[in-house]
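The structure that follows is given in the form of structure tokens.
One protein chain is absent from this view; the other protein chains keep their places.
Per-chain numbering from 1; labels A, B and C assigned in written order.
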Amino acid sequence: MDPLARETIIDYYRNPRNKGHLDAPTVSHEEKNPTCGDVVTIELMIEDGVIQDVRFDGHGCSISQAAASMLTERVMGQSLADVQALDKEAVMEMLGIELGPARLKCALLGLKALKVGAYGLESWDWQRGS
Amino acid sequence: MDPLARETIIDYYRNPRNKGHLDAPTVSHEEKNPTCGDVVTIELMIEDGVIQDVRFDGHGCSISQAAASMLTERVMGQSLADVQALDKEAVMEMLGIELGPARLKCALLGLKALKVGAYGLESWDWQRGS
Amino acid sequence: MASPPVDQSGWRADFPILQRKIHDMPLIYLDSAASTQKPQRVLDAMTSFYAQHNSNVHRGIHTLSEEATTAYEAARDKVTSFINASSRQEVVFTRNTTESINLLAQSWARANLRGGDVVLLSEMEHHANLVPWQLLRQQIGIELRFIPVTDEGRLELEALDALLDERVKLLSVAHVSNVLGTINPVELLIARAHGVGARVHLDAAQSVPHMPVDVQALNVDFLSFSGHKMCGPTGIGIFWGRKALLNAMPPFLGGGDMISVVTLDEVTWADLPHKFEAGTPSIAEAIGLGAAIDYLSEIGMATIHGHEQALTAYALEACAQIDGLQLLGPSSANERAGLLTFTLDGVHPHDIAATLDERAIAIRAGHHCAQPLHARFGIPASARASFYLYNEAWEIDALVEGLEEAQRLYAF
Partner (left out) sequence: MASPPVDQSGWRADFPILQRKIHDMPLIYLDSAASTQKPQRVLDAMTSFYAQHNSNVHRGIHTLSEEATTAYEAARDKVTSFINASSRQEVVFTRNTTESINLLAQSWARANLRGGDVVLLSEMEHHANLVPWQLLRQQIGIELRFIPVTDEGRLELEALDALLDERVKLLSVAHVSNVLGTINPVELLIARAHGVGARVHLDAAQSVPHMPVDVQALNVDFLSFSGHKMCGPTGIGIFWGRKALLNAMPPFLGGGDMISVVTLDEVTWADLPHKFEAGTPSIAEAIGLGAAIDYLSEIGMATIHGHEQALTAYALEACAQIDGLQLLGPSSANERAGLLTFTLDGVHPHDIAATLDERAIAIRAGHHCAQPLHARFGIPASARASFYLYNEAWEIDALVEGLEEAQRLYAF
């Protein structure tokens, strides 16, 4: 792993941004990865199709928690249409690393929680992140 | 296959010795090989534990029919104890050839019919012929 | 006599076993319907997996495990496009065609059929597409019906009117018969079965290896085939089904990898296709099958089919010259896949095979796992020569000479 990227990930893992809870979220959704016990909850305050505020909570490995935290920063103030465009590539870009099949599930846990919470999902493909 | 052995086998196949039926057999037993449809029946006339007369009948490949015919010649006049001693090696010796796993079942069909007919069998091992 | 088909010596050289000598003569392998030979690159793909990337798949974080998972799942992608499935989630790895059909019977059929429901088969089925249904009949009391076979070795389509009614829940038939060589009119059969609301499964063990097969174009519901009959290794087979059907099916085998959450009291299942792959799968074998599919695809399935049909036409004509040779199945090559099953008057099939083996020619003799079909034709056994891309016309010439020798030796 690129040392700089790792440092950033560990920083987000130890000092998570936007971790916690909203007073009155419009949406709150939790996703779990039974394979390793990772859990991420995303809370959203949506007004007129725009994410006015966002928090995450959870526990698990550095990748799952850092990715969720980075995601909250990324979507703050964005429209649901913007959220829909986010995929596996976007998450890997935020993290600054390539991911193999196993860790991909960790990295995308927050994105899945966000998408299911924000607009529901008929099906989910870990290979694409949508 | 050794050409001489093959010639002998084909001779027994075309001109089988002791093929047919006894008037009043003490024992008559049929064995089949469902894999290829080979059938051999052995009829015995046993007196005082000695095979006084023997016939075979059946149809199938040259090996199954020739081996059965040779076997009738071999056991004619022998005691049941002698029959018990016959095994795979004895049959291969009569035929004059080595046999792989598939043809072994053809070659031993007559021996199985003979042994089951003459004294019953609890179990039968194609690898040994007993 | 038809002119011998084009020499494909380029392909022959890909198969190391074809250098083998039997009794000091070059091997003539005419038993591909039982199992095909393997090109060097299939062996290389497996060896290099074991020597470079070997590890268990799924959930592993270390490099080898990620490499193994990626290679295993890439093989699934290759199967997906080879049969034009609409999703990789529809492709389940099994051991062989036999296990695939047992999966269909024990999962889909056992969950969806009731006593009195009908599964429609045919008289020409391989035991793999008969015995699983007989077991299910014992277990839940379904009824089995059989499409009869005509003297020429075709399905008797006129019988469908009487056989196909609303009680038929599944039609399961061979796409190509492993004995008769008949290519069955599956489009028609699928349409007729769907017309009464039945699902259709094709036993594609003898079709997918030899001709283009497109599950979406066929509009079929389930399909089974084996890797070892298409240049791939033993130990790997495919069960394909429509996603909606697979999703609604209960699991077949239970264990690791096919679950999501397990407690002592309850279990939830993994997503497709993993729900149907319990335990450590045949990893190297899937990778070997992937290499086989690459190999076949590069040559092209239409090209392979064309080559086999040319060989078959040549062989049919040659066999027609042999007095006392009784062919099973249709007499024209274009209704047939590349195999010929026959009897020779006065010569038992075992003696045919043994005589040919002395000339280094490998054919099969017996009932070819189709006892009821042999009973239908009133014979206990038959001899079968079957072709694949690596066979050539001179091998058929050698076969014919060998058959004539068998007649000289044994017939009387």
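Here, contacts are C-beta pairs under 8 Å (C-beta built on N, C-alpha and C of every residue); 3 or more make two chains touch, one makes a residue touch a chain.
Since the model is a prediction, treat every value here as computed from it, not as a measurement.
Across the whole complex, the hidden chain's contacts among the shown chains comprise A, B, C.
Only one of the listed residues, C:75, C:109, C:128 or C:142, touches the absent chain: C:128.
When you scan C:119, C:189 or C:365 for touch with the missing chain, the hit is C:365.
Per the touch definition above, the residue from C:13, C:262, C:302 or C:320 contacting the chain not shown is C:262. Interface residues of chain B facing the missing partner chain: 34-35, 100-103.
The set of chain C residues touching the chain not shown comprises 16-17, 20, 22-23, 27, 29, 31, 34-35, 37-38, 42-43, 46-47, 50-56, 59-65, 95-99, 101-102, 105-106, 123, 126-128, 130-132, 134-135, 144, 146, 226, 228, 233-236, 251, 253-259, 261-264, 266-267, 278-285, 350, 353-354, 356-357, 360-366, 369, 371-372, 375.
Residues 1, 6, 10, 13-14, 34-38, 60-63, 103, 106 are the ones on chain A that touch the missing chain.
Just so we're on the same page, only the chains that are shown with their structure count from here on.
In whole angstrom, the spacing between the mean C-alpha positions of chain B and chain C is 38. Look at where the CA atoms of chain A average out and do the same for chain B: the two points lie 78 Å apart. Inter-chain centre distance (chain A to chain C, centres taken as mean C-alpha positions): 46 Å. In chain A, no residue reaches two or more other chains under the touch definition. The set of chain C residues touching two or more other chains is empty.
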